[in-house]
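What you see is the complex with one protein chain gone and the rest in place.
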Amino acid sequence: MQWIGQGIVKALEMLLSGEGELWRVAWLTLRVSGTATLLSVILGVPVGVLLALTRFRLRWLTVSVVHAGMGLPPVVVGLVVSILLWRSGPLGDLRLIYTPTAMIIAQTMIATPIVTGLTMSGVQQLHPKLHLQILALGASRWQLFWLLVREARMAIIASVIAGFGRVVAEVGASMMVGANIVGETRVLTTAMVLEVNKGNFDMAIALSLILMLLIWLVISALTRLQQGRRPL
Amino acid sequence: MKCFRSSVILMVLIALLAGCGAKTQAPAETQPKTEVQTQAPAKPTNPEIILATTTSTQDSGLLDLLIPRFEQQTGYKVKTVAVGTGAALAMGEKGEADVLLVHAPASEKPLVEKGFTINRRLVMHNDFVVVGPAADPAGIRGAKTATDALTKISSAKATFVSRGDDSGTHKKELELWKGASISPAGDWYVEAGAGMGQTLTVASEKGGYTLTDRATYLAQQKNISLEILVEGDGPLLNIYHVMEVNKAKFDKVNAEGAKAFADFLLSKEGQESIKNYGVDKYGQALFFPDGGKVESDLTGGK
Partner (left out) sequence: MSPLLEVEALQVKRGDRTVVDVARLSIEPGEVLAVIGPNGAGKSSLLHALALLQPATFGAYRWMGQAVSLQREAQSLRREMAVVFQEALLLNGTVLENAGLGLKLRGQVALAWRPAAHAMLERLGIGHLANRSARQLSGGEAQRVSIARALATHPRLLYLDEPFGALDVLARSALLKDLKQLLVSEGTAALFVTHDFTEIPPMADRVAVIDRGQILQIGTPQEVFSQPATPLVRELVQVAHDLVRTLQGMR
């Protein structure tokens, strides 16, 4: 129990001293997970809107795959991406294994189904004739897309929060494709696991507090964006 | 409503800039390091070395000392991938690493025989110890041999926690059971499937025995309530070799880098660093340098 107290003290010490290593790890965490979430939004929102509005032959299969993807275990993604990026793998020449880029790729694969699935639900909850009304007012496809996104912004931002939360919290994929290399691919979650393994529990708790702080900051910003300034 | 769109665009721009930072940072970081050294050698053509080693080696902290020194002197950048012994050897067998630092001699030999690795050299050793609760229910304290200790534990059906993860420590443990002609099984034999640090924690919580390397035990001592009960027996030696992955078999291997790293471990400076590591923190050295020797020197021909 004393570790929690020690952990809090240590966390404050590290934050106030501006210790270089800690800031580097925290910044890398934000950069990797933030970029992955952004990419998942760029991929997922248009696909989600498309799936909500169109009917095509294998739609039910595509939707099931997206939904299954929402529950994809990060370690599985880590394994698949590793196999692709290893020297012996098809993309080995890109020399991406054990780099932050590899971690971004893996985390994007984890977050995209979440953003896609929840965006699709959000748009499906809009009035079924809304997109027809917007088209009837003379909107182009692009204008239609933006208007629907704006109308479904609650659900879409919720999907971004869910996607970000999932990837910033995961260890398995980051560990496999990044290898927790100090100064290069060490993020808060993998650093925590290392400290636990070494038996430095106070450090592990300190890192977890900092991770929670980081998550809370990002998610409050997103929540503000979602809820807007006006009450319902 | 326009501010919604603008904030989205703003976030996109920020993240794009951040994402671009990911690539450009790596080369920028290596430069300050080599510039500090006034007489750093010319930067090697392929500066990246992938070192596959075990989690217990990394957890000891020895590499945190050796690697920065090596990088500063040579301009190489070492990517340490710390996994279980099985995985580290597998990386060698697939050419996914350039150099291996492991401690499972019996499993290493097939790699050399099949030509996956070359230049296998003895680097250092430390030892394993059997630890357990101070109360010592199985009465193994001071046993002369490890097999003796294990036999007593098995007869008493005292809790024994195994790594259970095919690591070097696990393989050593299985060898010792074999030497005692015992196949451990039953409720008292707990397979943790975890790293050494965590396994010690589990043993401590359960009041059980376990086999551990001395280095990890010393590092964890403050967190656990276990004592060293048996030590010094020949078979308890934990022997580390460095092997370079064979470029003839795997074209993408950084052979010069691998050799440079291995040479460093065996250099006077490397061996001195190994000898002194841990003395100020724990009052004793964690590893014993053995550059120039061969395995049989240590095990007495076994």
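Read from first to last, the chains carry the letters A and B; within each, the first residue is number 1.
Here is the rule we use: a residue touches a chain if its C-beta (ideal position, glycine included) is under 8 Å from a C-beta of that chain, and two chains touch if they have at least 3 such contacts.
The shown structure was predicted, so the numbers you read here are calculated from the model rather than taken from an experiment.
Novice: Using the touch definition from the top, which of A:12, A:68, A:94 or A:132 touches the missing chain?
Specialist: For the chain that is not drawn, the touching residue is A:132.
Novice: For review purposes, identify every residue of chain A that touches the missing chain, sorted by number.
Specialist: Counting only chain A, the missing chain is touched by 127, 129-130, 132-133, 135-140, 143, 147, 150-151, 232.
We take it that only the chains that are shown with their structure count from here on.
Novice: What is the distance, in whole Å, between the centres of chain A and chain B, each centre taken as the mean of its C-alpha atoms?
Specialist: Computed value for the inter-centroid distance: 32 Å.
Novice: So in the complex, which bits of chain B are touching chain A?
Specialist: Within the complex, chain B contacts chain A at residues 1, 4-5, 7, 11-12, 15-16, 18-19, 21-23, 26, 29, 48, 50, 55, 58-59, 61, 64, 79-82, 94-96, 195-198, 200-201, 219-220, 222-224, 250, 252.
Novice: If you look only at chain A, which of its residues touch chain B in the complex?
Specialist: 30-32, 34-35, 37-38, 42, 86-88, 92, 95, 97-101, 104, 146, 150, 153, 179-184, 194, 196-199, 201, 225, 228
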